[in-house]
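All protein chains but one are shown in place.
Naming follows writing order (A, B and C), and every chain is counted from residue 1.
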Amino acid sequence: MELRNRFSLGSLYYWLVALFLYLPILLLIVFSFNDSTNLRFPLTGFTLRWYQELFGAGELLKSLWNSIWVGLWSSLAATVLGTMAAIAINRFEFPGKNIFIGISALPLVIPSVVIGVALLILYRQVFDVELSLLTVGLGHVVINIPIVLLIVSSRLAGFPANMEEAAMDLGASFWGAQLQVILPMSLPALVAAFLTAFTTSFDEYAMSVFVVGTNATLPVYMYSQLRFPRRIPIVVALGALIMVGSVVMIFVSERLRRAGEAK
Amino acid sequence: MEERRRLSILITPSAIFMLVLFVLPLLIMVVYTFRQGSFGPTSRIFTLAHYHDFLSDRALQGLLWRSVVQSFWISLISVCLAYPVAYHLSFQAGERKMTLLTIIIVTAWVSFLLRILAWKVLLGGSGAIASLAQSLGLSEEGMPFLIYSQEAVNLTLIYVWIPFVALPIFAGLERIDPSLHEAAYDLGCSRPEAFVRVTLPLSLPGVVAGFLFVFIPTVGEYVTPSLVGGTTGVMFGNIVRDQFVRALNWPLGSLMSLAMLIVVLIPLVIAARLFKFSDLAGL
Amino acid sequence: MKLQAFVSRSVLFVLLGMFLVSCGGGQAEGDGKLTILEWSGYEATENPDFFGPFVEKYGETFGDKLDYIFFAEDAEAYAKIQTDVAADLVHPCNSWWQLYVDNGLVQEIDTTKLSNWSHVNPALAAMGQFDGKQYFVPWDWGYESMLVRTDLVPEVPTSWADLWDPQYAGHIALWDSGEANYAMTALAFGIDPWNTTPEDDEFIKQKLIELKPNVLTYWSDYTEAYDLPQTGDAWIVVNAWQDAYANADSSGYAVEYVQPAEKRLGWVCGFGISPNTADLDLAYEYIDASIADSSMAALANTYWYGPSNTNALADIDPYVVEFMELDQAASIQERTSFYRPITEEQRQIRTGIWDEVKVSQ
Partner (left out) sequence: MAEVAVELKDVSKVFPAGRGAQRVTAVNAMNLQIWRGEFFTFLGPSGCGKTTTLRMIAGFENPTAGEITIAGEPMTDVPANKRPVNTVFQNYALFPHLNVGQNVGFGLKIKRVAAPERERRVKEALELVRMGGYENRRTTQLSGGQQQRIALARALVNEPTVLLLDEPLGALDLKLRKEVQLELKQLQSQLGITFIYVTHDQEEALTMSDRIAVMQDGVIQQMGAPREIYESPANRFVADFIGETNFLNGRLSQTTPAYRLTVAENEIAVKPPETAVSLNQAVTLAIRPEKINLYPVGTVADLQAQGTTAAELRRLFQGNIPTANSTVGDYLQGEGLVALPGTVVESIYIGTDIRYQVKLPNGESLIVRVQNLSGRYDTRFKVGDAVYAVWQPHEAQILTS
C-alpha cells in the first residue's frame, strides 16, 4: 500500500513536470489554429490557413528538410566517431589519453557562437571551401562528438571487462568482437547518443548561422523569419506538426514494444 | 604492434577530426585575441590592447561573475527539479521508463525559439499568468508579469534545461544496484534515510554531470536573455555575441570567450578531480 | 524488457529516414547561377513579384538561377563577405556601404546596363556613390521612429528627447543596436550623429544610461517590435520601422508613428555586385528587375518599404504612399536623417558604448 502511494506521488510529479514542459508547446498548437498573426490571447477564431500556407512555404520546408538531413548525417557521423573513440578510451591505455578526453569534451564548454566564428574563418580563410550543408554538418559533428563520447563511454565502462575476450575466445576477431558484441550491447547508449546528437543538431542556431551556406537549416531560417511577424504562425504550425509527429512516433514505438513483449 | 594498430584505427578519425575542426579553429581564436581588427589590414597588427581593455573593465568582469553566479543557481534549481523526475523514471516507472524519458526529451524537438515565444505569450502583459496575477491583485493591469527580468531568464532556462538534466541523473540512478537500497533498509534506514545515505551519494556523479550540462552552456547563453531578459537580464554571453555579430570586434569577442572558457573550466576541473570521467558521462 | 527490440526498431526508423532524405537531399551546382547574400523575406522564390521581369524572362525555373545565403544583421553579412563567402550580389544598408567599397568587396556598377536606372530617386542614388562612382543600387528604404500605443501613454511623445520623461518609466522598448541608439540619442540632444567627437560619445553614453529606468526591454528582432506594443508590454517602441506601424494599425490597435521634432531616422539598402561575379549579365538582369516599376510597387505594397524607384508610385496603395510621403520625394530628406556610412572604428565605439550601457547596473 505504501509502495502504491509512493508510486503515484512520483508519477504525479512526473506528469506535473511534463505538463510544465508541454504547456508552451500546447499553447503553440492552439495558436497554430488561431486566426491571427499575433501569438496573443484572446484567440480570434479557428483557421487551417497556417497549415495551408505551411505546405506552400517552399523555403521553410526546404530548411526543415535541410535540418533533418544535416541532423541525421552529422549525428550518425558523430555517433560513429564518438563511439570509436569511446571504445578506444575504455579499452586502451595510451599516452595523451587525458588530453584527448579533455579536448574532446571541450566543445561542450565553448559557446557555440565562438565555434561558429572560428569555423567560418577556418573554412573560408584556411581551407577556402564553400559554405554548404556539409560545413554546417561538420560543425555539428564537432559539438556532438563530446555528447556521444560521454554517453557511450559511460555505458562501456559499465560492462563486465571480459565481454570482448569472451567473443574473441569463441573465435571472433577483435573487430568482430566489437561489431557483434560490444556494439550490440551498447545499442541503447548508441541510440541515446544519436538521439541527443540529433536533438542538438536540429535546434542548433548560434553556430550554424555562421557556417550555413545557401541552404539554411531550420533554426537559421526561423530566426530570419522573426523579421516577418506574419510568417510566425506558419513556423508555429510547423513546430506543432513536429511535436505531434514526434509524440505519435513515441506512442507507436511504445505500442510496437508492447506488442513485441506480448509475443 | 597489433594493439597499437587497433588503437590508432579507433582513435585516429576522431582525433584528426577534432584537431582540424576544433583545435585548429580554437588556436585561430587565440591568435585573434592579439589582432587589432577583425579583417583587412588592421587584422595584421599585433596588439595587447584588447587584453588591456578587458582586464581594466570592471563592469564587464562584474557581469561575467554575475552570469556565473546566475548560472550556478539556474543549474542547481534545474537539478533539484529534475532529480525527482529521474528518480521516478529509474525506480518507479518500470518498463515504461524509456518511453516516459523520451516524452520529456522530445520537447526539445520543438524549436527553442518557438518555446520561448510561447513563454512570452504566457508571461507577457496580456498573457495567462498576468491575467491570473491581476485577478489575484498581485499585479496591476496590463503589467507584464515575470517577464523582461532576470527572473524570467532563470525561469525560461530552467524550463529549457530540465529534460537535459534529467537525462544524466537518470543514467546515474540506473547504475545503482537496487540491492543497495535493500541493504540500507536492512541496516535500519528509513526510506528517506536510505535515500539520503545511499541513493543520493551514489547518484552524485550523475547529478554533477547534469549540473555541468546546464552550467556550462548557461554561462554563455545569449538568446534567452535577449528575448525575455529586459534590461536586468543581460548576460555576459550577450556582450560576447555583440562583439562577434554587431561590433565585429572578433579579437575582443575571442578574448571574452577565452575568459568565459577559463571561468567555466574551473568547476569542470574540480568535478573531474572529484569524480571519475566516466561517472560524469551521463547515461 | 524488450528494450533491444524497441531500439533496433528505432534504428531501422532512422536508417529508413536517412535513406529517404538522401534521395531528396542532393542539390546540383550549375553555371549561370547567382548567389545572393540577402535578408530573408526578399528572396525571389518567395516573392516573385519583387523581381517581375526576371521571373518572366526565366519562367517557372527562375528559381534554379538563384541561390540565397541569408543573414539577419548587416554585421553578419559583412563578416561573411569579409571571410570570403562567395556571393555575387549583396544587399547591405547604407551605413555599411563605405566599408564594402573601401575593402574592395563590391565593384563599380555600370548604370547604363540598368534599363530602370533613370527611375531611381537621384538623392538615394547619390548615397550609393563613392569617389564619383556608383557602387550600390539603392532598392528599399524606410524610417526609424517611435511607435506609440496612444491609448496607454499618458502623453504621446513628440520628440526623441521625450523618451527621457519619467512618465514612460518601464514602458519603453529600445532596439538592441548600438548604432541606432547612438544616432537616436544624438538627434535627441542636438548632436549630428554622423559627425561626433569623443566628448559626444561620452555624453551619449551617459544619456543612454540615464534612459535605462524608462526601459522595459531591448527588442532585437522584428517580431518583438510588432509584439511589444500590441501586448501592451511596451508603450513606446523606439527605432521601430514603419511596417511595424502598419501591422499594428491594421490589427486595430491605437498606435501612432511619431514624426519627432528632431527628424526621423532613415535607412536605405541596396544591391552591390561582388568583384568575383562570374555571370555579370545575370547580376545586372536581377538588379534591373528588382528596380522595375512593378517590382518596386510590389515591394512597397507588401512591406511598406519605400521604393527607390519614384515611378512605381502609380501602383502603390495610396495609403502607403501617403504614409511614407512617397509623393513628396524631394522633401523626405528634410524630415529624415538618413544613416550615413561609418567607419569600422566608429562602429566599434558605438557598439562599445551600447554594451557599456547594457552592462551598467
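Methods note: a contact is a pair of C-beta atoms (placed from the backbone, for glycine too) under 8 Å apart; a residue touches a chain by one contact, two chains touch by 3 or more.
Computed from a predicted model, the values in this text were never measured in an experiment.
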If the full complex is used, which shown chains touch the chain that is missing here? A
Out of A:V30, A:M168 or A:V247, only one touches the absent chain, namely A:M168
Touching the hidden chain in the complete assembly: which of A:V17, A:L39, A:L54 or A:M185 does that? A:M185
Absent-chain interface residues of chain A come out as 93, 160, 162-163, 165-174, 176-177, 180-181, 184-185, 187
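Please note the rule applied: only the chains that are shown with their structure count from here on.
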Centroid of chain A to centroid of chain B, CA atoms only: how many Å? 16
Spell out, as numbers or ranges, the residues of chain C touching 2 or more other chains. 1, 3, 6, 76, 79, 83, 223-224, 227, 231
Multi-chain touching residues of chain A, meaning two or more other chains, are 39-40, 117, 121, 223, 226, 232, 253, 257, 261
Residue ranges of chain B in contact with chain C within the complex: 37-40, 42, 59-60, 62-63, 95, 98, 117, 120, 124-127, 142, 144, 147-148, 226-227, 229-231, 234, 238-239, 242-249
Report the residues of chain A in contact with chain B in the complex, numbered from low to high. 6-7, 10-11, 13-14, 17-18, 20-25, 27-28, 31, 39-41, 81-82, 84-85, 87-88, 90-92, 94, 100-101, 103-115, 117-119, 121-122, 126, 138-139, 141-142, 145, 149-151, 153-155, 157-158, 174, 189, 192-193, 195-196, 199, 202-203, 205-206, 218-219, 222-223, 226, 232, 235-236, 239, 242-243, 246-247, 250, 253-254, 257, 261
Under the definition above, what is the set of chain B residues touching chain A in their complex? 2-3, 6-7, 9-11, 13-15, 17-18, 21-26, 28-29, 32, 81-82, 84-85, 87-89, 91-93, 95-96, 99-100, 102-115, 117-122, 124, 126-128, 131, 159, 162-163, 167, 171, 175, 209, 213, 216-217, 220, 222-223, 237, 240-241, 244-245, 250, 253-254, 257, 260-261, 264-265, 268, 277-283
